[in-house]
Every structure is written in structure tokens, then in C-alpha cells.
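Have a look at the structure below, then the notes.
Note that this complex is displayed minus one protein chain, with the remaining chains in position.
For chain A:
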Amino acid sequence: MLFSTSGKPEPSAMNFDLPKLSRRDFLTKSTLGAGLVLGAPSILKAKAAGAPADDIRVGFIGCGKQHEVLFNAMVNIPGIRYVAACDIMKARVGRTYSAIKSRFDYGIERYLNAQEMLDKEELDAVFVATPDFWHAPHTIMALEAGCHVYCEKMMSNSIEGARSMVDAMDRTGKLCQIGHQRRSNPRYRYALNELIQKENLCGQIINVNGQWNRALSASQDIVSKPSILPKADVLREFGFNAGADHKLSEEELRHRFLNWRFYTSLSGGPISDLGAHQIDIFNWFLGAQPKSVMASGGRSYFKDREHFDNVMCIFDYDTPQGNARAFYQVLTTTSSGGGYYESFMGTEGTINISEREAYTKIFKESGADNAKWDKLVQRGLLKKQAAGVAAGGADAIASYESAPPDEYALPGGLSKQPHTPHIENFYAAVRGEAKLTCDARHALESEAPIYWVNPAANSKQIINFTEEHLHT
């Protein structure tokens, strides 16, 4: 049978006779020095099944595109044993099985139902990469099954769902990392800790500007062969008819399954899908939550989609340095305008940072202390790139223009895939060697304002945040 709904393991899969608490406890207790005695039986059994005893046993819930991104980012991390994967689409689970088999030469168990996988498998950690509206249910069921969880952002399609994840993390005492991967990115951590906080490179940050501009070609409907998609009854069982005002046909359900990002009951739309990564950085770098949001959005091109295809919003902050405003735009109809980045604009300098190094630049204001910046270059904290070039020319209005800023760069980059450090941090935390860089509580503190952007755009009203809006 292709899919192991029977739960019968392959010879290559891990054995099921392991004592319930032994493996997970071993991971923690061995780091505390007590695991060698308490975990001895499980060590022997795990080794007999072909994996080192301290390998982290991993399962996947959701095997679509985002799962592939995560898997490709972790395949070179040592000490991992892939045990099982689940998705309601058989072909996806099959692809995951093949990817692991070809890479590691062992098979995994395959499931169509997450609860069944969690009931039958002995897992230490689970990766949740399902549609947004399934993040909270899947994360909670995995935490309650005794697993540590890495869940993709946004935490949920609703703030209530996100809050329930924080509750489950607290209740179970398990780790729950949310996939805001920039939080573990060395370049972002360095820019915040060393340049902004220690060196006050920007001076007072008064404005923040961020965007993700994505071309129309990348925003089209996702299509697939109907023959490999789940049947209508399966899609109904798994909630893809949520929020519909009529009984959906199989074709409509399949469109929702492939394009759940377009539907308000299944996701938060582009502001959540793309903006969450970057608005998270606003809040993290500023060390504050905004006090209000105003927003505008439109179905300017994709008129039949439930979510806005472009959104612009302004957050107002009171930061430890003073008042600041942050503008963010997400466009799904053009990639012009400089791609995707977050820009922290201060009185002495600006840091344009992006997950893509090509979009990352640092600018020194003409009035900033030259000696200070030169010293930073000498110490290796910055790299000088180019002196600012005055516009000049007949069309320049000299009395209106400021002197152009000199251009600098970060002193180095990331030699791994963007998601890898975040996953490494998760595994290190599972082993008791590190603290999560973005656990569910901190993620929700950062995400909470994002849940109010669409309501602000819909109502065309400024939303002044209260404790009720933002509490975790």
C-alpha cells in the first residue's frame, strides 16, 4: 500500500517499540548530563533501527512548495532523522518520500492525516507548512502530541488562532518556533545588534519603509492536473469550503486548495503572506509595537479575488528613541521599484536591509560624523562602497537638494540558504543548546498589528491599538 494509513512501518523506518518518553526526554536529559542513564534503553533500540540515538526525529505536516523550501534548507544539517510526512495530497507526500529516499537512502512513513501521523509515530519535532488556516490546529495537535513545532508564518489566518498557539505552547511546555526566518539571519541580527543598537549608526530612526513588489507573472493562479488533486469530499472534510456562501463544486474546492491565499477564510492575503516577514522586522528592529495603523487596499487588477491585490499601510510608533512612522506596501502587479527590502531611515544614516544581499545598502547622511563612520570601516564593522554622487545638471534645483549620502555595505553575508539559520536555531533549541529566536509568543507580539491591516483598509479608518488588539 502506497500510504501507510495502517501505520505499519517499513523495515527502514524507526521501530515503534521505543518507550514513549525515552527519545524526547533523552534529547533534553542528555544535554543536562542525566540522559545517558535514563535513556539507555532507547539509545540501544534507536541504534538498532539504524539511526544515532541523539538524532532528532522529524515529521512534516504539509508537503507543498513551502515544505520544499524548508526541506532544501535543512538537508545539510546533521543529526536529523526524517521519519514521516503527511499531506492530504498523495502526490506531494510521494515527492517528499522520494526526495528523502534519494538523498538519504531510507524511506519514511507516509500519511494523509496529521493526527494519525502524530498518534502512530515517535517524533521529536514537527514542521507545519500547511495553509494558514490550518497552522493553529496542526501546531496545537503536534504540541499536544509531545512534539516541538516549527510552524510557518503567519501563525494563523486569525489573531484568535495565533493566540491559541501561544496558549498551547505554554500549556505543553514544548518549543514552538514561528517561521519568521529573518530573526535568525546573521545579517539582520548583526545590523540590529551591532549597527543600530551598539553603534547607533542611524541616529534617531524616524521613518521606516518596506515593500515587497512582485510581478504579475508571479501572482497568477496556481493550477494543477485535477487527477492528482484531492477529491471534493476530502477538501470539504479539511475545511477548504470555509466561509463559502454556497455549496462549492469540486472545481471551486480545488481552486481554493491550490490558491488558498486568495480567500479571506483561509488566509490573510498578501499583507499576511509577504508583509508579515517585513512588518515583523519593523517591530523587532524598533523594539516596539505600533500604536495605530491606517491602510488602503484594492482589488485593482485581480477583481475576482477576495483579498486586496495591493495594500499600503502606515504604522505609527512610539519607540524608545521617539516617534516614528513606518510605511509598508505589498504589490502583486509589478516587480519594479526595487524588489523587497526594509529600510530604517535615521537622522545620521539609513540601513536598507533585505533577505537578498543585492538589495542591502547602508547610507551615511552628509551631516553625520565622518570620523565615526571611518572608524567603523577601519574596525571592519562596515565596508565603504562609494561616495555619494551629486545630481548636478540643468534639472537640479540646488537649493532644494540635500547632499547625496555616501554608500556602505555590511561587512559580510550569509553563505547558507535564508531559512537555514532559523531551522538550525530550532534544532539547537530542541537539543537544549540555544534559545528560540522567534517563539510563538514573540512572533505574536510582532504579528498582532498585521492582523489589523486588512480591517483598517476595509473600514478606511485609523485603528488605534489597545491592549485588546495586541495582547498575546
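The working rule: contacts are C-beta pairs under 8 Å (C-beta built on N, C-alpha and C of every residue); 3 or more make two chains touch, one makes a residue touch a chain; residues count from 1.
Here is the rule we use: contacts and distances are computed from a predicted model.
A.B. asks: The chain that is not shown, which UniProt protein name from "Ferredoxin-type protein NapG", "Heme lyase CcmF/NrfE family subunit", "DoxX family protein" or "Lipid-transfer protein" does it carry?
C.D. replies: UniProt protein name of the non-displayed chain: "DoxX family protein".
A.B. asks: Could you tell me which of A:Leu410, A:Ile423, A:Cys438 or A:Ala457 touches the chain that is not displayed?
C.D. replies: Of these options, the touching residue for the absent chain is A:Leu410.
A.B. asks: Just to verify: which one of A:Tyr190, A:Phe327 or A:Phe465 makes contact with the chain not shown?
C.D. replies: A:Tyr190
A.B. asks: Pick out the residues on chain A that sit against the missing chain.
C.D. replies: Counting only chain A, the missing chain is touched by 186-187, 189-190, 193-194, 379-381, 410-415, 421.
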